[in-house]
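One protein chain omitted, others in place.
Letters A and B name the chains as they come in the text, with residue numbers starting at 1 for each one.
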Amino acid sequence: MAKLELRGVVKRFGTATVCDGIDLDVEEGQMVCLIGASGGGKSTLLRCINLLEPIEDGAIYLEGADITVPGLDPQIVRSRIGMVFQSYNLFPHMTALENAMLAPRLVRNRTREDVRPDIETLFTRFGLADRMNNYPDQLSGGQQQRVAIVRALAMRPELMLFDEITSALDPQLVGEVLDVLLQLKHEGMTMILATHEMEFARQAADKVCFLKDGRIIEEGPPSAIFVAPHHQATQDFLARALK
Amino acid sequence: MKDGNAAAGLTRRQRYEAAQRKRSILIAAASTLLVGLAIFILVPLTPGWDRVKRSFFDIDTLVETFPRLLDAFTINVMIFLWSAPAIAILGLLIALARDTRSPALFPLRIFGAAFTDVFRGIPVILTVYLIGFGIPGLGLPRPWNSPYIWGSLALILTYSAYVAEIFRSGIDSVHHSQRSAALSLGLTERQVTRYVVLPQAIRNVVPAQMNMLIALQKDVSLLSFIGPVEIFRQAGVFKSLLANFTPYVGAAIIFLMVTIPATRYADYLMAKQRQERR
Partner (left out) sequence: MKKMVYLTTGLMVTASSAMAAGHCAAGLTLEEGQLTIATGNPAYYPWVLDDDPESGEGFEAAVAYAIAGEMGFADEDVVWVRSSFDEAIQPGAKNFDFNMQQYSITPERDEVVDFSLPYYTAPMAVLVSPGAVDTEPTLEALKTLKWGAVGTTTAVPKLENVIQPENDPLLYGDNADVNAAMSANQIDAALFDLPTALFLSAVMIEGSAVIGQFASDESDNPDQFGLLMEDGNPLKACVDEAITSLTESGELAAIEAQWLQDATGVPVIE
């Protein structure tokens, strides 16, 4: 049984079919990278996985349990899956520390004093100890994104989703965030990334999936996808992306 | 061409701009002086000036009536002080009622919409009359039929409707990605609203709500129609006794003493917000 299994996931917005029957398995501790042009369905797929969007058809299994049963309260599932967004989405009226403490306090009912040491450890682990008491507008883009990752990690998720988290960053800040991802991977986190960072995907991913028009056209280890893609669409995409 | 004054500290551009500034200040001062002189000289030359001066700007009347006007103004202040918090709270509740998504609470949504439609749609003075006289007229005992209670309620209901709409626009202005992020952490909808959306929404609309506060300070005078002797009524009493409008000018001065600082503060908040957005 894989950590996460998608079977025939279909998502429509009005008349547009954004996810057109997606099948995907993600094993524990794997890093899966979703690549493809914008609008290919990567973001939507991630949002379906953590139940921010309801799916039209198909099913998603987390540890073997169907989390897309209609009527299921999504809140519990969401606390087991962490998500980080392209635009960081830190809460501007709270410090970095408070951002990270909020969910453990409210969802796990822990007190501030109880939660603080754990969170501070997380900040230190990712090199943000001296930024804990800053507000988001006092942080650089890279720092904000790393705080966003810490915030998601504070809930000790079983699975982390990353939606193009470096796309909004200045190039020199991308590195520090990718380093965090590598660190997480070494710690054994199961991760799904939608990304344009091809070099990173080639080096770090266990599996790469190419999405186009809501379908996974091709999937496989980076050595297969990047070196010898089978489909013309994949080749075209890589040709443009790797230029 | 190397600027020989660079060492002295002023570049040629700085010198040019300093000269331009001086010129602007001189022109501004001259034109203001001219306009001021024109008003001071020309207005008294108009045929009715003496009459108007006696009727509206009589110093003796002003001095004589000012203390009691100030005294009456304390009633305005009192009414304002107990109405404003009630308006803030009710406004927020109505905003939340209108935005609720739960099907069980649908009647609340309709009620919220009807509330804002009605109380934004009727002129405040009508509401004051209808509620201020109408409800006590149903036979309430004293002191429950006091015009202070029901007049204030009329103000509270009316202003809550406007304040609620401002809160709603504030809630709308919080980007939906904030909600997405909060939900992905596992927060319930209620927690998202309370801890993530509302704090930002309220902060966003404080300048707009300040404008409502300033409007309220003046609309308190509408209660004068149903009995309380606040400053507008008191000025009216003087006007009738003395056949002179200067008490109204006195009342206006007292209002300005309060509203001008409030308006400046509201402007300051708006400017600060504009700067933060940039």
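Convention: a contact is a pair of C-beta atoms (placed from the backbone, for glycine too) under 8 Å apart; a residue touches a chain by one contact, two chains touch by 3 or more.
These numbers were taken from a predicted model, which means no experiment stands behind them.
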For the chain not depicted, the shown chains it touches: B
Residue among B:112, B:147 or B:250 that touches the chain left out of view: B:147
Of B:241, B:257 or B:271, the residue in touch with the unshown chain: B:241
Contact with the hidden chain (one of B:112, B:207, B:228 or B:250): B:228
Missing-chain contacts mapped onto subunit B: 48, 51-52, 54-56, 133, 136-137, 139-142, 145-147, 224-229, 233, 236-237, 239-245
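The definition used in the following text is that only the chains that are shown with their structure count from here on.
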Inter-centroid spacing, subunit B versus subunit A (mean Cα positions, whole Å): 47
Subunit A partner contacts - residues on subunit B that touch it in the complex: 177-178, 180-188, 191, 195-196, 199-200, 203
Touch list for subunit A against partner subunit B, complex: 47, 50, 52, 74-76, 78-83, 85, 87, 89-93, 102-103, 106-107, 148, 151-152, 155
